[in-house]
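Shown here: the complex without one of its protein chains, the others still in place.
Here is chain A:
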Amino acid sequence: MTRPKLIAAQVGVAVVVLLVWHVLTNYPIFGDVKNAQFFFSTPAKVIERVIREIFTTEIWHHLWITLQETILAFIFGAAGGILVGFLFARREMLAAVFDPYIKASNALPRVVLAPIFALWFGLGIWSKVALGFTLVFFIVFFAVYQGVREVSPTVLANARMLGMNERQLLRHVYWPAALTWTFSSLHTSVGFALVGAVVGEYLGSSAGLGYKIQEAESVFDVTGVFAGMAILMVFVLALDAVVTAIENRLLVWRPTPGKAL
């Protein structure tokens, strides 16, 4: 499929979804239109609300807060995950001792932590950063841990035969391997950083996209909820595009499947 065709098809999906939504909420197919609009709003209203929102300064303030929380959660989570992942991969004893605790805390649904974080870090951005951290940390931790342990034994033996000491091995072999795995988990972890931020805001805050959605929800403003979700989706797409750009820059050495050089 060529690129213009692909984009046309992708836009087509959105058009069909909006059309179905429009028809079902504007024509009395399943009973009263008023009822349908109360529960599902209409695409026209949602689009109108989104446009109105983006011309206010308020939404940009909320977006900025959410972005800050996402980035901070990602940085702290990734740094922690890399550090601990590295340490555990190189010190088998530590990994063995902490194994059940790591598994247990990873299995814990993070939402239950949100109220505790709000208690510890207040209702500002740091409680959301903490929530995002708990999500990002484990993704990066597992990726790095596995990545460092699964460095090709041949590459490692070769580097050792070249005379590398522990520090040089770390720099030329383990670190790049760990970084590769961090980046392979980047899309997921940035996504989870955002989830942490928005869920945190949703559960208790005074700013951010999650707060915005929660606020609309509390007055049964379905149009507002959908508008908030739409803005969130565009925001996620933009963030993902940035991640892809960074990834392509840093992992130039990686083979791209199915692309002739």
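Some notes on this structure:
In this text, a contact is a pair of C-beta atoms (placed from the backbone, for glycine too) under 8 Å apart; a residue touches a chain by one contact, two chains touch by 3 or more; residues count from 1.
Heads up, the rule we're going with is that contacts and distances are computed from a predicted model.
Of "Sarcosine oxidase, gamma subunit family", "NitT/TauT family transport system ATP-binding protein", "Phenol hydroxylase" or "Multisubunit sodium/proton antiporter, MrpC subunit", only "NitT/TauT family transport system ATP-binding protein" is the UniProt protein name of the chain excluded from the display. Considering the whole complex, the residue from A:Thr2, A:Thr57 or A:Thr154 that touches the absent chain is A:Thr154.
Of the listed residues A:Gln10, A:Asn35, A:Thr56 or A:Gln168, the one in contact with the hidden chain in the full complex is A:Gln168. On the side of chain A, touch with the chain left out of the figure occurs at residues 152, 154-155, 157-165, 168, 172-173, 176-177, 180, 252-255, 261.
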